[in-house]
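A single protein chain has been omitted from the complex, and every remaining protein chain is retained in its original position.
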Amino acid sequence: MKRNGILGLLTDFGHESYQIGIMKAVIKNISSDIDIIDITHDIRPFDIEEGAFVLYKAALNFPGGSTFVTVIDWGVGTSRKAIVMRTKNDMMFVAPDNGVLTVIGKHFRVVEVREITNNEFLYSPVPSHTFHGRDIFAPVGAHLVLSTPIKAVGPLMDTYEVIRYEEGHFDSNIIKGKIIYVDHFGNIQTNISSNVVKDAGLVHNEVVKVKIGSKKFKMAFVETYGNVEEGKALLDIDSSGYLEISVNKGNAANVLKIQDKEEITISK
Amino acid sequence: MKRNGILGLLTDFGHESYQIGIMKAVIKNISSDIDIIDITHDIRPFDIEEGAFVLYKAALNFPGGSTFVTVIDWGVGTSRKAIVMRTKNDMMFVAPDNGVLTVIGKHFRVVEVREITNNEFLYSPVPSHTFHGRDIFAPVGAHLVLSTPIKAVGPLMDTYEVIRYEEGHFDSNIIKGKIIYVDHFGNIQTNISSNVVKDAGLVHNEVVKVKIGSKKFKMAFVETYGNVEEGKALLDIDSSGYLEISVNKGNAANVLKIQDKEEITISK
Partner (left out) sequence: MKRNGILGLLTDFGHESYQIGIMKAVIKNISSDIDIIDITHDIRPFDIEEGAFVLYKAALNFPGGSTFVTVIDWGVGTSRKAIVMRTKNDMMFVAPDNGVLTVIGKHFRVVEVREITNNEFLYSPVPSHTFHGRDIFAPVGAHLVLSTPIKAVGPLMDTYEVIRYEEGHFDSNIIKGKIIYVDHFGNIQTNISSNVVKDAGLVHNEVVKVKIGSKKFKMAFVETYGNVEEGKALLDIDSSGYLEISVNKGNAANVLKIQDKEEITISK
């Protein structure tokens, strides 16, 4: 399958960072035809888990043939490798080998992973010690979009780095999961997929017990926000297929006083 | 008139939201030739009034033939309709039918409004309950940019939702209006148009009485910031034709301790 011209960018640089502009200039200088799409640049600094999860939730909704460049890279300049992963749906992911492709690798079928060793695609023959986004990831991503064969980047790898990442699961009549992050609206994003909710037998409009950290709540599992009164908390499946906790026309994290990265359990 | 290839996006998702990237991937997958322009993604969550006003101030400066997708959508998944509005200047506005097109409808001449019922343009035949930006608004907007006739989206509507919105006016020797929002520089943006200022007979460099909430000030109505001393407050007409309160090289909202959404009156 041919590349589709789309290059998705995800970093923890901060949206205000001029380094994003530099990466785009490097890409556009390789080919003006590439459609660069910002996924987000506001992953919390160094939060590989959040980055890995958001990358997956975004990529799920990108068309096959898309290419991605991910730069969350606290190990820049050390011995960590730079890699490209190709998946069954013909997506390609260029990233540091630090676990940021863990969720992609878990859900999409991995066809091959290669180490980037060929310096012919790099911004300069010898990359800097502080900005591989410009020097390696952006230009390699751009060349892949232009249908450079993946094998040109370097040799196959037997394995790649993964972070400790366990999705929510249903066990002994309890759904157990974790809050990965809180979004702009205060919606609390969990790692509990709709399949787990189905396994647990939750039905719409059923009221369940929810425990987050040491706090306990009761709320309904509904189809959409408007199914509960304004200001009331609810559980629903978000647009990427994961359970979220929301408040209709409100900010769930504020209303429920929830921090992210807490454990969550749900039971009838 | 043909569409001009431009698709303006305005949401309350927050600039850091990966859902914006998903909408762009949906659009670019329909056609790589569409020029997507972010207007803003930082309308306050659910603030239909601010969104409606900013959409108008932006669209005023876009060329005829432009298409817009607006997603401020607390009613997603409920019975609220999805609509397209076409205006006399041949702009098209795709949005939830929740009042966010109120200011556009008031100022541009509305040619027709249609309900989106044809699912052939949607992201998937059955839209989700939580993300119509991806499922309905982005793909319909993209197809309209490609000159799909507006009548293909669905049937004509007799009316559309409007919010309570009254522009500033001149009455009994007083200009009465409202603060809609405070911008990045702390400039205080009112709903008082330059025509109202003209009706009131204000002339440049005239000092007037300004009352905001319960606070009273005197300041000059000037042509531009530099016409008063640094640190001094002033009134001027902004680049979209509305009265704003600014401080030369300063932050008016901080200096004057003003909240938005307050009433404002101006008199000689």
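Per-chain residue numbering starts at 1, and chain names A and B are given in the order in which the chains are listed.
FYI, a residue touches a chain if its C-beta (ideal position, glycine included) is under 8 Å from a C-beta of that chain, and two chains touch if they have at least 3 such contacts.
These numbers were taken from a predicted model, which means no experiment stands behind them.
A.B. asks: Which residue from B:117, B:147, B:224 or B:267 sits in contact with the chain not drawn here?
C.D. replies: Here the residue in touch with the unshown chain is B:224.
A.B. asks: One chain is left out of this view; which of B:57, B:86 or B:176 touches it in the full complex?
C.D. replies: B:57
A.B. asks: For chain B, enumerate the residues touching the unshown chain of the complex.
C.D. replies: Within chain B, the residues touching the omitted chain are 4-6, 8, 10, 15, 33, 35, 37-42, 54, 57-58, 61-63, 66, 183-185, 223-227, 236-239, 248-249, 251.
A.B. asks: Which parts of chain A face the unshown chain closely enough to count as touching?
C.D. replies: These residues of chain A touch the chain that is not shown: 13-22, 24-26, 28-29, 32, 45-46, 74-78, 128-131, 134-135.
Following the convention adopted for this analysis, only the chains that are shown with their structure count from here on.
A.B. asks: Between chain A and chain B, what distance separates the C-alpha centroids? Give it in angstrom.
C.D. replies: Taking the mean C-alpha position of each chain, the two centres sit 31 Å apart.
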